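One chain of protein is taken out of this complex; the other chains stay put.
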Amino acid sequence: MKFTGSQLVWLFKKAAIAAGIILIILLLFWPVSKQNMDGKIHLRYWYATGQKEEIPYHVKLFNQTHDSIVVKAVPIPWQESEKKVLTAVLSGNPPDIVDQFVPVVKWASRLALIPLDSFIIKDHFDTSVIFPALLREMKYDGRIFALPTATVSYALFYNKKLFRQAGLDPQKPPRTWNEVKEYSKRLLKKDRDGHITQMGFIFYLGRKLTASQQTNEPALLMAWEKGVSFINKRGDKINLVNKEMIEIIKWILEAQKDYSLNDLLSFTAGFGYGDQHAFISEKVAMMVLGCNFPDNIARYAPDLDYGVAIIPTFEGCPTASPSGSWWMGIPRGAKNAQAAWQFIKYATDKNVQLKSIKAMDESLFPANRLAANDPSFLTSKANKIFLKEIEFAHSQSIVPLAHDVFWREFYSALERIMFGKQSPAASLGQAQQIIQQELNQAINYDHYVREHIHFPGAG
Amino acid sequence: MKNILKKSLNRKQTIAGYLFISPWLIGFLVFGLYPIVMSFYYSLCHYDVLRLPQFMGFKNYQQLLTADPYFWKSIWNTFVYTVLRVPLCIIGSLLLAVLVNNTVHGIRWFRTVYFIPSIVTGVVLSVLWMWMFNPQYGLINSFLKIFGINGPLWLNSPHWSKPSLVLMGLWSIGGGRMLVFLAALQDIPKHLYESVEIDGGGWWQKFRHVTLPMLSPVIFLWTVLEVIFSFQVFTEAYVMTKGGPLDSTLFYNLYLYYKAFDDFQMGYASALAWLLLVITLIVTIFQFKIGQKLVYYEGEKR
Partner (left out) sequence: MKSNKRKTVKIFLIYMSLIFFAVVFIIPFLWILSTSLKGSEQIFSIPPVWIPKVLHWENYSKVFEAMPFLIYLKNSVFISVLTIIGVVFSSSLVAYAFGCLQWPGRDVLFVFVLATMMLPMQVTMIPLFVLFKQLGWLNTYKPLIVPSFFGGGAFNIFLLRQFFLGIPRDLLDAARIDGSSEFRIYWSVVLPLSRPALATVAILTFMLSWNDFLGPLIYLSDKLKSTLALGLAMFVGQHQTEWGVLMAASVLMMLPMVLIFFFFQKYFIKGFTMSGLKG
C-alpha cells in the first residue's frame, strides 16, 4: 500500500494536529504534583502584606534552625488575602500556614481552620506566655484555632517642628480632645486661594482617610474612651444608636467647622504612601499611628522632629487604643499539619519574636508577653508608650460573626453623616439594623451547621 | 436515483449538523442551563460554599426587596450609569461615523487613530483614567485650570464619580461600534439622498429622513447590546473606586461580587443574580416593543 506525496503530507498534517490536541489536553488535565526530591517537608506559608513584601524574619530563622522542614513564604496583599485563602481551602489544596488578622471566629466557624488543641497538649505548649486578651480571641466553640504572633498598638504622633512654628510647646502634647481641637486651630494653614496646606488633626468620619493612612477613626477611639460597647454581653444585640455616639459625632462635626468638606477632601486626596504620607510629608501635625510607624519615619524622613504621646481622651475618661492580633493558623486540608504546627510554635517564641522585631521594617508588637516586657524591647520611648496603650486596648473584632458587615456599615454610616446625607441617628440606625440582621442570620446559620456537621478535630 | 442520493445527503447533513453543534450544546447545558437552575436553588438558601446550604425559602428575596438599602442603591447607580452612558456612546459613535464617512485625503489614518483607544480596556483603562482624573495632579483638572476652572473631585466625589466613568467610556467611541455604523452608513443607497436634495432639503433633512431611518436597525441593535453590557459594569468600579465614594459607584454587579466573594454569601448573591436576570428580561422586552415602533426596516412604508 503506497502513499503518494500529497497523501503523506495530508497524513502528516493530520498526525501533527492530533498530537497537538492530545498535548494540549494533557497539559490541561495533568495533575501538577510537586514531588520534592530532597526528603524534606516543604511548607507553604501565605502571609498577608501591606506595602512591603519582605519575607518575615521568623521564616529565615526557622529555615536556618530546622533541618527537616523548609518554609516557603508567599506574600499576599492583605485586601485580597482572605478571599484567596478561602478559595484555596475550597480548591482542596490550601497552603500549610496562613497569617491573618482577627477575627479567628470568622475563619473557624467557616470550617476553614484546623483546631490546634491536640498539638498544644502533645507538645506541652505553655499558652500563658501569650497576652491573655489576645489568646481569648483565638477560641471558637471552646477550642483554640490559631496562635497570635503579633499585635498592634497605637499612639499619638505629633510634629514638634510644626508645633514650634505655631507657637505651641513641643514638650506639651495635647492630652484631651478639646486640646487637640485648640491646637488644630493654630496649626491650620491655608493658601491664598483658601485651599488647605497644613492641618493639626484631621477629624474625619469614614473609611477613606483611615484606611489609606492607616490611622484610626477618631469616632471609634472616642466611643471606646467613653465606654461605649457596640454589642451586648451575650453577643447577639448590636448597639450603635446611643446617646454617647451621637454626642461624639456632633462634637466631631463641630470640630470641622473651620473648613469646608470640599476643602478637606481636596487636601486629603493629595495624600499618599511612603514619603507622601501625610505625617511624613509634614502636611498633618498630629496623627494617631501604629507601632510600626517609627520605622517608616526612619526610612523616609529620618530628620523629622516628632514626639509620641498617649492618645488623647475626654476629661475623666481613660485612653483607648485599637488592638487585635495577627495570628497564624493551619487551613483545613493542609497536607503537613504537624510540621506546620512546629513553625507556628516557633514563631511565638520570645527570642524569635525579639529578633524578628529588631530585623524587620515596620515591626509590630509582639504577642508574647515576655518578649514585650523584655528590656531590650523597651529601649525606645515610643515602645514604652505603646506598651502602656496596650493596657487600654480594645479589640477590633467586635462582632466576629459579622465582622466585615459591621465595619463596612459602621464606616459607611459615618461617611454618610459627614457628607450630610443622613442625620447621625438615622445613619447609625440604618447601620445597626443591617448589622443586626446579618448577625441574626450568621448566628442562625452557625447553629444550623453545628447541628449537621461534627467539627473536625486536628490530624 | 437522484432522490435517494439527495436523501442520503440530507441525512448526512442532519447527522453532521447535530454532531457539530454538540460542543455548543454540551457547553450550554453544563455551563449555562445547569448553573442557571442551581443558581435559583442557591438563591433559596443560605450558603457559603465552605459549609452546607441551609434552605430558607424566599427569605433572601424578601430581605433584598424590603430590607436592603444597598440593593436599591445599586439598582439606581446602574440605572443612572446606563442612562448616561448608552445614549452618549451611541450618539457619539454615530456622529463620529458621519464625520469619518467623508472621503477626504488621509481619512483612513484618522479612522485608525480613532479606533486605537478602544483596544485599551479593563484594568489598564481603569488605571490610566484613575490618573487622568486625579483631582490634584491629573491631566483633566490641570487642563481645566488653564481656563481658570477648578475641576471637581471626579472619582472622589459622590456626584461626579458616575459621570467620570461615563466620560471614560466616551474615549472609545471610535471603536468597533463606530466602524459598524460607518459600514451601515456606506450601505445607504445614494439615490435616497439625491431625492431629498431634489426636494430642496439640506443636510439636516438628509440626516433626519434618510440616514436615521436607514440606520435605525443598527442603532437599535447596538442600544440593546449596550444596555446589557452596561448592566454588567464591574472592572472599572472595582479597580478605581471600589464602589465609593458613598456607594455612588456601587453597581449591581459589584454589589453581587462583594456579597458572593467577599462575604461568601452565595445564596444571597444568587438571589441578586436572578433578580438581575428578570430585570434584564423586562428591560430587553420593553426595548423590543419600542423598537418595533421606531425602527424602520427596508420594504416598509413609512
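Order of writing sets the labels: A and B. Residues in every chain begin at 1.
Quick note on the criterion: contacts are C-beta pairs under 8 Å (C-beta built on N, C-alpha and C of every residue); 3 or more make two chains touch, one makes a residue touch a chain.
This structure is a prediction, so every number in the text was calculated from the model and none was measured.
The hidden chain, counted over the whole complex, makes contact with A, B. When the whole complex is considered, the residue among B:80, B:99 or B:212 that touches the unshown chain is B:99.
Shown as candidates are B:91, B:149 or B:277; the residue that touches the absent chain is B:277. One chain of the complex is left out; on chain A, the residues touching it are 24, 28-29, 49-51, 74-77, 79-80, 83-85, 87-88, 90-93, 212, 270, 272-276.
Within the complete assembly, residues 5, 9-10, 12-14, 16-18, 20-21, 23-28, 30-32, 34-36, 38-39, 42, 49, 96, 99-100, 102, 104, 107, 110-117, 119-124, 126-132, 134, 136-137, 139, 142, 145, 171, 174, 176, 179-180, 182-184, 187, 217-218, 220-222, 224-225, 228, 231-232, 234-235, 238-239, 252-253, 256-257, 260-261, 266, 269-270, 272-274, 276-277, 280, 284, 295 of chain B touch the chain that is not shown.
Throughout what follows, only the chains that are shown with their structure count from here on.
Averaging Cα coordinates per chain places chain A and chain B 38 Å apart. Across the interface of their complex, chain A is touched by residues 46, 48-52, 54, 63, 67-69, 134-137, 153, 156-158, 244-247, 261-264 of chain B. Interface of chain A with chain B (complex): residues 83, 86, 89-90, 110-112, 208, 262, 265-266, 269-270, 404-405, 412, 415-416, 419, 421, 430, 433-434, 437, 441, 444-445, 448-449, 452-453.
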